[in-house]
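Left out: one protein chain. Kept in place: all the others.
Moving on, here comes subunit A:
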Amino acid sequence: MSVTPRSSNYMSRPSSSGLVDVVDLILDKGLVIDIYIRVSLVGIELLTIDARIVVASVDTYLRFAEAVNRLDLADDKSQGLPELVQGMQEGGARHKTRGALEGVKDKVSGLIGGGEDEDDEEEPEERPRRRSRPTSRKGHER
């Protein structure tokens, strides 16, 4: 039996990963060939090497400040039933978040897509430290 991605009511279950997912999943992950191969390693130019640079903190902060300033807090008073109904109509997992929270991802896609024009002035601050740390392994019985 092979697992085929099923539709689900609440979570999105992409059948094949899109570019943003792939970037997050594979870049900087996996075995490093340099550890094993010493003589016959071929240096090849990598376009993606700095793809996950995040923009300087100040820009990030201003982005969040703008997002929180744009909020219409008057909506708060109507929070509750109307929003609940709206949520039901829109049907869970099909929502797409847009705006500040997606900013960095959009940027990453732009960089990888070869857009090297308007991003040049942004000052890369650091490579994000998102290297995962396994907290446990083994422990599976066969």
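Rule of thumb we're sticking to: a residue touches a chain if its C-beta (ideal position, glycine included) is under 8 Å from a C-beta of that chain, and two chains touch if they have at least 3 such contacts; residues count from 1.
Following the convention adopted for this analysis, contacts and distances are computed from a predicted model.
In the listed set "Sarcosine oxidase subunit beta", "Stage 0 sporulation protein A homolog", "BFD-like [2Fe-2S] binding domain-containing protein" or "GvpL/GvpF family gas vesicle protein", the entry agreeing with the UniProt name of the missing subunit chain is "GvpL/GvpF family gas vesicle protein". Against the chain not shown here, subunit A presents residues 2-3, 6, 8-14, 16-17, 19, 21-33, 36-49, 51, 57-58, 60-69, 71, 73, 75-76, 79, 83-84, 87, 92-93, 95-105, 112-114, 128-140, 142.
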